[in-house]
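For reference, the structure discussed in these notes is given below.
The other protein chains are all here in position, but one chain of the complex has been omitted.
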Amino acid sequence: MSTLHPGAAPATTTAATSGAPAPDDPAARSTTSFFATMLTQTLIVLRKDLLLEWRSRSRLVSVVLFGVVTLLLFSFAVGPDVRALREGTAGFLVLALLLSSTLGLAESFRLEQEQDAVEGLLLLPIEPVALFYGKALGNTIFLSLLAPILIPVALVLYSVEPAWSDFLRLFGLWLLTAAGLSAPGTLYSAMTSQLRSQDVLLPLLLFPLVVPVLLGAVKALDLVLTGDAMGQLGSWTIMLLAFNLIYWSLCGIVFPRAIEAS
Amino acid sequence: MIERLKWHHFVGLLGLAIVVAGTWIGLFVAPAERHMGDVMRIMYVHVPSAWSALLCFTFVFVAAVASLWTSRKRWDAYMTGGIEVGCVLTALLLVQGSIWARATWGVWWDWDVRLTTSLVMLLLFCGVLALRSFIEEANRRATWSAIAAIVAFVDVPLVYFCVRWWRSLHQIQSSPETVNSAMVLPLRLNAVAFLLIAIWMIAIRARIELARLQAEDAPEPEPLAIEER
Amino acid sequence: MSDAVMPEGVIAGGWSYVIAAYSVTAIGLSVYIWSLVSRSRKPGDES
Partner (left out) sequence: MTLRASGLGRRFGKHWALARVDLEVAAGEVVLLAGANGSGKTTLLRLVAGLVRPTKGTVSICGIDPQRQPLESRRKLSMISHQAYLYPRLTALETTRIWARLLGLPASDVDLLPMLEEVGLGGRHNESVAGFSAGMKKRLAFIRTRLEKPRLVLLDEPFSALDAAGRRMVEGWIDGFRRSGTSVLLASHTLARAARLADRGILLQQGQVAWRGKAEEVAARLEAASA
């Protein structure tokens, strides 16, 4: 019946080929092999998340719809004043992204908790940092996928007509915003997904934290949409980049402590 | 444990004494300011509140790092104390700032850089307290609230610069210019006093938290007496 | 103060604002300290 030989010598050669360190040799865990492992594992996690995302496309669709509904509601809140709507477009877009993001972020770790899958990953020798960056990249991509729908819908609803060449810029800024939300969002959804009141706690922790990203994004998007007379777009973009750099490194540093054994 | 923390009451009483003196000088001895008149006197509580709140959160950062590093309950307790006291001071700061804004600019809220940053800071650290209250397992509570506190603290300067830049497009940032020498004395006295009172409050709060944490420490059960069948 | 916002002249009637600010601070701190004291009387009590 059983042809398993689980206690056989660890497969050192096969481990070395794919960048993972040799299991029995601590000296092999040098800095380079650490980064190689981390990169490989990050991509594995990312690929898995994208696959899961693809399998549950209906979730993406409902988050997009949620974003569209918020965009619509903003126009009701402001009233049928085309000028006011136009001036607020950048802000409404970013808010729609922010509100949709909590849905997406919360779900991304709920999948891991469902059958303790995250524990299963940790039992495999996965670098916690790789888990973080994989999931954060997955969330960034997920949120970026909202752009192709939400941006045109907002432009139509609020009657803004940017030049065709501006769409690339808009998408680039959207990507930066999504990344800025994803890094702290992944950290906090990892923590709150294990608590009873995730739905309240995640926005409560995340929203004040991402104020700099929001401000930067609103300002930069606004400059693209309504014209950049004083050439400030560059500096706001750099600021968004800087925020991203800080969040991605800081959250990456503390994440391993957040998921360690308690 | 409890005996060792008695020093904080002296600190608190000293702080109270100084705050009475500082406030007296600020209200009745120091002259009215040239443009702002008596409204300027709000500064003698406003600025000390701001300073001590910022120092509280800086202490929180240090305690959070120490708590992550050492996993000792004492640091967790100090961190909690620091966050709570910092939040109280920031809340007071916001009310004072709002009154100040009403007096000088005629509105209750001006999107002033410091006022806005303080509000975001308050929300950030209230979030940490909320997170803390939802975690039951003690190790996890200490680790996660320390992480949240560190992230929140790092975020504060980002908010500040970002709001400043956001504001600078509209008008030059405005805040009370400091300050002639007759006004320095009450300001300094109250700054020291608020700091001492903050330390006092943190110490009391930390002691409460430590007692609560130690109440969770049940001793290991006695070895089982196994009945032979 | 920038002059655009704050024209020449002294704000009159500032005392009411000053009293408001000081009393808010005093009451706020007292209430918090009172809550601390009452909590430390019965340690381990979840607030």
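Per-chain numbering from 1; labels A, B and C assigned in written order.
Just so it is clear, contacts are C-beta pairs under 8 Å (C-beta built on N, C-alpha and C of every residue); 3 or more make two chains touch, one makes a residue touch a chain.
Since the structure is predicted, the reported quantities are computational estimates derived from the model, not experimental observations.
Peer 1: Since one chain is left out of the picture, which of the remaining chains does it touch in the full complex?
Peer 2: When the full complex is considered, the omitted chain touches A, B.
Peer 1: Kindly state which of the options A:Ile44, A:Leu95, A:Leu157 or A:Leu195 is in contact with the chain not pictured.
Peer 2: That would be A:Ile44, which touches the missing chain.
Peer 1: Kindly state which of the options A:Leu60, A:Val78, A:Leu103 or A:Leu122 is in contact with the chain not pictured.
Peer 2: Looking across A:Leu60, A:Val78, A:Leu103 or A:Leu122, the contact with the absent chain belongs to A:Leu122.
Peer 1: Which chain A residues would touch the chain omitted from the figure, given the whole complex?
Peer 2: 1-11, 14-21, 23-24, 26, 37, 40-41, 44, 48, 51-52, 55-56, 111, 114-117, 119-127, 260-262
Peer 1: Against the chain that's been left off, what residues of chain B make contact? List them.
Peer 2: Touch set of chain B with respect to the missing chain: 136-139, 216-218, 220-221, 223-224, 226, 229.
Heads up, the rule we're going with is that only the chains that are shown with their structure count from here on.
Peer 1: Just give me the whole-number Å value for how far the CA centre of chain A lies from that of chain C.
Peer 2: Chain centres of chain A and chain C, defined by C-alpha means, are spaced 41 Å apart.
Peer 1: Nearest whole angstrom, what separates the Cα centre of chain B from the Cα centre of chain C?
Peer 2: 14
Peer 1: Quick one: which residues in chain B touch 2 or more of the other chains?
Peer 2: None at all.
Peer 1: Can you list the residues of chain C that touch 2 or more other chains?
Peer 2: none
Peer 1: Can you list the chain C residues touching chain B in their complex?
Peer 2: 1-2, 4-6, 8-12, 14-15, 17-18, 20-22, 24-25, 28-29, 32-33, 36-37, 39-40, 43-44, 46
Peer 1: Enumerate the contact residues on chain B facing chain A in the complex.
Peer 2: 68, 120, 123-124, 127-128, 130-131, 134-135, 137, 139-140, 143-144, 147-148, 150-152, 154-155, 158-159, 161-163, 165-166, 169
Peer 1: Help me check something: in the complex, which residues belonging to chain A touch chain B?
Peer 2: Contacts found on chain A: 184, 187-188, 191-192, 195-197, 201, 204-205, 207-209, 211-212, 215-216, 219, 232, 239, 243, 246, 250-251, 254, 257-258, 260, 262.
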